[in-house]
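As you look at this complex, bear in mind that one protein chain is not there, while each of the others sits in place.
Chain nomenclature is as follows: A and B, assigned in order of appearance, with residue numbering initiated at 1 for each chain independently.
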Amino acid sequence: MSEILSAFSIAFDLIVSLDRELIEIIRRTFLVSLSAVAIATLIGLPAGAVLAVVRFPGRRALVILINALMGLPPVVVGLVIYLVLSRSGPLGFMGLMFSPTAMIVAQCVLIVPIVTALSHQVLRELYEEYREQLCSFGATLPQMILTILWDGRRNLVTSVMAGFGRAVAEVGAVLIVGGNIAGVTRVMTTTIALETSKGDLALALALGMILVVTAIALNASAFLVGDAAPARQGG
Amino acid sequence: MPSLPLSLENVSLSIGGASLIEDVSLTLHHGPRTIILGANGAGKSLILRLSHGLLGPTRGSVRWGGAERLGPLRRRQAMVFQKPIMLRRSTRANAGYGLKIAGMPRSEREARVAQVLERVGLARLAERDARVLSGGEQQKLALARAWALDPEIMFLDEPTANLDPTATAAVEAIVNEIHAGGAKIVMTTQSLSQAKRLADEVIFVHRGRVAEQTPADEFFANPRSAEAAAFLKGELAW
Partner (left out) sequence: MYFARRALLAVLAVLFLTLPATAQDKFITVASTTSTEQSGLFKHLLPAFTRASAIEVRVVAVGTGQAIKLGEKGDADVLLVHHKPSEEKFIAEGWGVKRLEVMYNDFVVVGPDSDPAKIKGITDVSAAFRKIAETKSTWASRGDASGTDLAEKEIWQALGIAVSKSGPEWYRELGQGMGPTLNTSAQLPAYTLSDRGTWISFKNRGPLQIVVEGDQKLFNQYGVMLVNPAKHPHVKVELGQQFIDWIVADAGQKTIADYKIEGQQLFFPNARKQGS
């Protein structure tokens, strides 16, 4: 109990004092996870749209597979990325091990299935609704895909933020491929794991609170931007 | 290359083993307003979708101006659905969407959209989200969107089924105006009174078959098929 109480006061002190190291870590955390989300969005949304619109053999099996991959264990992803990026691995020559880039790659692998599967679900429903009208207009496949992506944008924010939530909360994979190097690859979750290891539970919890609050703030602003998006488009 | 005459030749359609349309042959010519009449589930909407190429026949063939492939001709046709499909965009964006898909440049498009919105009476709602419009306004918007394409054929699938009498009258007036502009009208309905108001020619559909295709005056005075006669009597009794 005392730990929970002192966690609040530590969190408060850290924020009020604008602790330099903490701010660096928060910035790095968001930099890594937002980059991962940006890349995952560029891959996941079009992939989700294609799965929703295009009929091809094996599509159902692919959808089931991607849904299953949403539950990929981060440690396994971390290990696989490690073996690939390690100096002894196939991409070792790039020297990416223990870098923020490696962490972005790992988080990307984790969340591409999430963004793809959730956006597929959103876009599938939208496409079912639009299909006949789009066919009637003689829309081409790319036109159909762009239309449902644009019209589904508000619901797609949720898919993207779900991916961000997973990326920013994840510790297993980034610990392995990032190495939790102070000042280079140390992010919020790995710091929390480290402080827990050191038995400083109050500090760990305080950091956890800060992570949760900043993540909520980012989510809220994303939804505000989404809600403010104009209904007007083209003409 | 015109879409007309449009002909169905021995067309059958089965979905999931159920035979829904059986051996339908008919030809639609430029000019008359064709009303496809029939009871619920008779197959009116399916015939409309086959004619517009939204569905392909299981057997038989559909020809547009003699060609079996619709291809770019699709863009010379337009369709309005029973439940209007509103894109999550403004009224103006919805009205211009078909033109955008067809690749019309923005400046030309804007003029055309303003014109059709004016004609269906939605100009003042142009900036509003189309999904908050009333049912009647949405159907007028769907008509405007189709009209904007200046189609050779306009298919309408029970466009007034969910509307009140005022909105129904407004929609019928717009349909007549579109027809006056030179478009071929092909419309389904289960309302005998609506058929009487609009039809130049009636195709009566019963249980997946075309019972008859007859000029309107003759159809209502003296139907050729027993099924149509029964339908007319039933409707009159009601």
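The definition used in the following text is that contacts are C-beta pairs under 8 Å (C-beta built on N, C-alpha and C of every residue); 3 or more make two chains touch, one makes a residue touch a chain.
Only a predicted model underlies this, so the values are computations on that prediction, with no experimental measurement involved.
Although it is not drawn, the missing chain touches A when the whole complex is taken into account. Touching the chain that is not shown, out of A:I15, A:L34, A:L91 or A:C135: A:L34 (per the contact rule at the top). Chain A residues in contact with the hidden partner, per the touch definition given at the top, are 24, 27, 30-31, 34, 86-89, 92, 95, 97-98, 179-184, 194, 196-201, 221-222, 224-225, 228-230.
What we mean here is this: only the chains that are shown with their structure count from here on.
Remark: chain A and chain B have CA centroids separated by 46 Å (rounded to whole angstrom).
For chain B in complex with chain A, the touching residues are 49, 52, 54, 72, 74-75, 77-79, 81, 85, 87-90, 92-93, 96-98, 100-102, 106, 109-110, 113, 127-130, 149.
Contacts from chain A toward chain B in the complex involve residues 129-130, 132-139, 143, 147, 151-152, 154, 231-235.
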